[in-house]
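Yeah, one chain of the complex is gone here, protein chain that is, but the others are all in their spots.
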């Protein structure tokens, strides 16, 4: 396989996996391939999709962010409080809250040179604790405008609920950022060759910080969606989301070693995870088995990344294996 | 002894110099004694040690993985799985057999992690997060998501509530775990190999070491430490809990990081782990005693991790300066 073909194949894994899984579940439970189920899933994928797209930016810059689930919970809870105070648009406060968390991560990783795992672990704990603190030890914060929020989250308009459309727009925006804006391009440059970034005149730490800021902002938006769907701010939600988001991003072809990403493929990766969860559910399998399946999917994503990487080094002259000479 | 000192050595190196975290730990202890009500009572101290002991056993396992340059997130989930497996196996195998089966399942998960990281070179984060999901899913599936109670039995409650010569068993287990890890790291061949692989895996391969086997074994041994912790936890809650200790990996990683183990691997001593664990346990205890919301435990833990890692660089600089003035 040439590197070029490999590059494309990588982004086709998720769509292919969706088709395969949908086919299997269609056989297993006839209801799965119905229009109703399709529409219902189309409304469900967005929280994970937004988290995965954010995660994609961090992975593309050769890092990752394990605090996204906690950040979504905190920003969703604060969003609910703001919405109760000033009306439903206040929910959007979640985005700047997420952005602030992302800025802290980005500063720690880019400027203070923390390893991504340590920095985001630290913020994960602190943010989780903050979410409990602002909510009186984990009490859900009911949304006063819950009915309107539910309408926005569940009543389909032209196939998708309004918030689904909004999330789709945000994913589209992520695509624009990655493909057409300098920020996105620089993140890819940093992930592709960190040493070279400074040589061509960019400031590496600012790029790294922007990647985590984007990640945080998308986690904040996911938190707002979470609150709207549940009709309440859920300060203890989000555990496990960071894992699913990493899995979705990697299945969506984001290279763990950085430098290569495609937003639509990541969306497909998130969809795949949702298809597996819903499909198992409709097939009458216990939700806990579905959790095992998601774990297997995470491991599979790692194997896929490693497998494609091996192919890449074996069949191209891209980078020599460790411990040898050029 | 001639063999130990080369000519020109001014004086023997003080190898047992206490780690920097010991000072932090001592300072925190004195602060707590002075300002936290009911902290400096015998009952509370024993309570702190009891809580710290489980954390300590598991942190010993986490330390092995971190020494190898990896990280282990699956501990909490595999402890939960162990508790469920134990309670389910109780009627068939009895208390001892049940606890052994539960422990074995944790070791098995550790070995799987080790194989995937060591043999297939997958990133430790992805691997252990994946097995975390699978183990916690399996634990919940086995009991349908709800905890199941264990029939009361003296043997079953011994690991958590028993005493040997007046010392609570968990504390004894922690002491034994620390001693075992110390022996492995300071005198055992396998510990030495972990240091080598963690410090520079490429150089380890070129020196002729079997990096794959060493890594796999390391994760399995880490699983064994976690298994001991899981047995004590299961015995303490006297039930199979599918959501037993979700924060266990975070707390153990935090303890190691606060103790000063660099997450890049290759460095670390048991004493650092012990003081890191004590710091975490005292922080948690103080938060409860001052009547702060329990959430403060998480916030303080997160901040402590970031502060410890941030300070580590400064400590390294100080240590180097100190060495230079030694000469």
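Every chain is named by a letter (A and B) in the order it is written, and numbering of its residues begins at 1.
In the analysis below, a residue touches a chain if its C-beta (ideal position, glycine included) is under 8 Å from a C-beta of that chain, and two chains touch if they have at least 3 such contacts.
In the analysis below, contacts and distances are computed from a predicted model.
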Answering from "Spermidine synthase", "Putative zinc-finger domain-containing protein", "NADH-quinone oxidoreductase subunit J" or "ABC-type sugar transport system ATPase subunit": the UniProt protein name of the missing subunit is "ABC-type sugar transport system ATPase subunit"
By the document's own contact criterion, which visible chains does the hidden chain reach in the full complex? A, B
Residue touching the undisplayed chain, where the options are A:89, A:201 or A:284: A:201
I'm checking contacts with the chain that's been left out. Which of A:76, A:191 or A:295 qualifies? A:191
It is residues of chain A that touch the chain not shown, namely 2-4, 7, 179-182, 184-186, 188-189, 191-193, 195-202, 255, 259-260, 316-318, 320, 323-326
Please identify, in ascending order, the residues of chain B that touch the omitted chain? 1, 3-4, 6-9, 13, 15, 187-190, 192-193, 195-196, 198-200, 202-210, 266-267, 320, 323, 327
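Here is the rule we go by: only the chains that are shown with their structure count from here on.
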Chain centre separation in whole Å, for chain B relative to chain A (CA means): 30
With touch defined as at the start, can you tell me which chain A residues reach chain B in the complex? 64, 66, 108, 112, 114-115, 117-119, 121-133, 136-138, 239-240, 242-243, 246-247, 250, 256, 286-296, 298-299, 301-303, 305-306, 322-323
How about chain B: which of its residues touch chain A in the complex? 71, 116, 120-123, 125-127, 129-141, 144-145, 202, 205-206, 242, 246, 250, 253-254, 257, 263-264, 293-303, 305-306, 309-310
